[in-house]
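Removed from the display is one protein chain of the complex; every other protein chain stays in position.
All chains are identified by letter, namely A and B, in their written order; residue positions are counted from 1 within each chain.
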Amino acid sequence: MAAWQNLVNFLGPDLARIIVGLVGVLALVQVNALFLVWLERKVAAHIQLRIGPKEVGPFGILQTIVDGIKLVSKELITPRHVDRKLFVLAPIAVFLPVLVSFVVIPFSERLLIRDMNVGLLLIFAFSTFNVLAVLVGGWASNNKYSLLGAVRAVAQNVAYEIPLLLTVLSVVMWSNSLQMSEIVASQSKVWHVFWMPVAALIYLICALAETNRAPFDIPEAESELVAGFHTEYGGMRFALFFLAEYSNMLIVAAVATTLFFGGWRSFPGLGFLPVPGLIWFFAKTYLLIFVAMWVRWTFPRLRFDQLMNFCWKIMIPAALLHLIVYAGIIKLVR
Amino acid sequence: MANEFLEPITEQTFYLNMGPQHPSTHGVLRLFLKLDGEYIVEADPVIGYGHRGHEKMAESHLYEQFLPNTSRMDYLAGLIFNHGYVAAVEKMVGIEVPPRAEYIRVICAELNRISSHLLWFGTYVMDLGGFTPFLYSFDDRENILDILDRVSGSRLTYSYCRFGGVSRDVDDEFITATHQFVERLRSRWDDYHNLVTKNVIFIHRAKDVGVINRELALRFGCTGPILRAAGVPYDIRKAEPYSVYSELDFEIPTGTKGDALDRYLVRLQEMEQSLHIIEQALERLPDGAIKAAVPNKVRPPRGDYYFAVESARGAVGFYIVSDGTSYPYRLKARVPSYGNLQVLTEVLPGTLVADTISILGSIDIVVPEVDR
Partner (left out) sequence: MSLEDLKEELSKVVEPGDMVPRDYEKDGCLLEIKARVDQVEAVAKAALEADCFLESIAAVDFTNGPQIIYQFNSCTSISRVLVRVQLSRGESVVSIGSIYDAALWYEREVFELFGIRFDNHPDLRRLLLPEDADFYPLLKDYGKVHAFRSTEEIYGE
């Protein structure tokens, strides 16, 4: 009887909430990709003493739309000896889990599609799908370069997830819950970044590695493996990989904001400003993304074995040490 | 080794072609690699994709007609090749070049050397993943190209030197522009050092990578920054001074270990030394004629001759056999990238694929020079 009740409840307001939310998320992902591509090109240009797109629309804002139209209108070439089903599946598999992760992100006090009590776990679980899809894409391309790129991507992603999860555990220990809204609530007095700065740093580095951004972009190193695991993809399929990468960046930055930078909360002391939580959230998220882009255009790439050494020999011990130390601190404080 | 492609391969190794079309083998170079996972077991550079037969062309062209060919051989150091060829023929015939022309040649050759090193710097760091210094160095390089364009008429492939001097005189605008450029580039060294040389990631990619020591370099006949980074202060401008280099005061930067980082530092210091040379030459630029009187078609006496200059990549030599007519009987260009590229067959095995890019970039090969 209770189960029947739950189902009826679910089919009513909850379902409406989810449908509206997913439509909103789809819109957000598209607009975000549009914006981030433009931002990346402008940031890169200004760091390199150039201007970037300026012809199409004011300050080149419409450039991405025009590029998107170009990509959509391209012929979908499938090379002859690829594994056809997997080849078509890979871009879709890269993009879909990204949408799921948006369901639990707290954009504002009440703008949350579904406040699951294992929200954080859901995000990390679905972000691991990315690894599988990259491997499938690289293997199905029947191309040595793609395979090398995919293998490197898998090794890198799997390795950097460990310190990522370890540092997140420290945060979870303090807030006593995996629920995203609870984590934001536990930052009501002070943001986690102020008293757990090392965790924030480790998380941000691992986030760069997870999303395959420079200086960890060996899997798609343009100058070494042509284009890595998405060498053989063109047109809309390439656009899907691209879209997934930028959406991943948004998710990772949003999670960082929620975990360390107070989510939708205002800066401590500036609560009197009439700025809604949504604006705070997006401001912090996009600031983190801007820093990620800044890093990309400044540093050269790490060699693959140096990358893995960095993870196994420096990041994981640091994360473990951090976990132990903060477990002690939290026990003392509580 | 490239022909073994159809033979059965062992279970562990596989062949990878860093083919003629690749973003970081600058030019049409094909590296045929036998890989064991990520480690290279054998490396075989395959060249010839840009072979145009310059040496055969020389045999059916007048000496004057062959001059543009020289700058197409190494398009990044075109003026230096020009200088080498023209000075070789001048020695054969016995033409004396007026001092003003010599100084102009030296200034332009050093500007060319700096522009070649700047391009190398940008592309090397770009191959390693840092896209920004490429644009900074090209910004500086544009200044040089503008200066040389104003005096010689072309930006990349020059035919500026003539037998007996240069083709056009430099004016005051050239001199002020060059002074300004020297000031500007000096102020940029800090930027480059902060952005690249002190960058931990870059040092990790370049330190102890691709060590070419003195013995290896001499065995393969490498000259230029590779030999200097291994500790041998061999520079044709000091060892066999030509033009007015004996009157100018400059140092030869050397390294110690011969790894990629040493080669990088040697080239950066060479750029600074070139600036020093340019300043001195501008100061001492005498007045006078810019071209000696030379017969219309030079006819060197019979015999064979050799003349060497120092290009951005090493020692360039022209070996000319003359039969007394105004057409060379045989012209051989000894290019530095030949030995520099061949050393890869010994340096690459045992390294990772990602290091290939770093080593290839630090050796600074221009493929048309190898192919001629």
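Structure notes:
To be clear about the criterion, contacts are C-beta pairs under 8 Å (C-beta built on N, C-alpha and C of every residue); 3 or more make two chains touch, one makes a residue touch a chain.
None of these values were measured; they are calculated from a predicted model.
Touch, as defined at the top, links the missing chain to these shown chains in the whole complex: B. When the missing chain is restored to the complex, the residue among B:L31, B:A308, B:L348 or B:I365 that touches it is B:A308. Summary of contacts with the chain left out: across B:Y103, B:F220 or B:Y264, the touching residue is B:F220.
When the full complex is taken into account, the listed residue touching the unshown chain is B:E55, out of B:E55, B:D149, B:D169 or B:E272. The chain not displayed touches chain B at residues 1, 3, 47-48, 51, 53, 55-56, 59-60, 88, 91-92, 94, 218-221, 227, 232, 234, 239-240, 302-308, 315, 317, 319, 321-325, 327, 329-330, 332, 334, 338-339, 342, 346, 371-372.
Criterion: only the chains that are shown with their structure count from here on.
We define each chain's centre as the mean of its Cα atoms; on that basis chain A and chain B are separated by 45 Å.
Interface of chain A with chain B (complex): residues 44, 47-50, 144, 148, 214-215, 217-218, 221-224, 226, 297-306. Remark: chain B residues 14, 16, 22-24, 38, 125-132, 134-136, 139, 195-196, 199, 201-202, 204-205, 352-355, 357-358 touch chain A in the complex.
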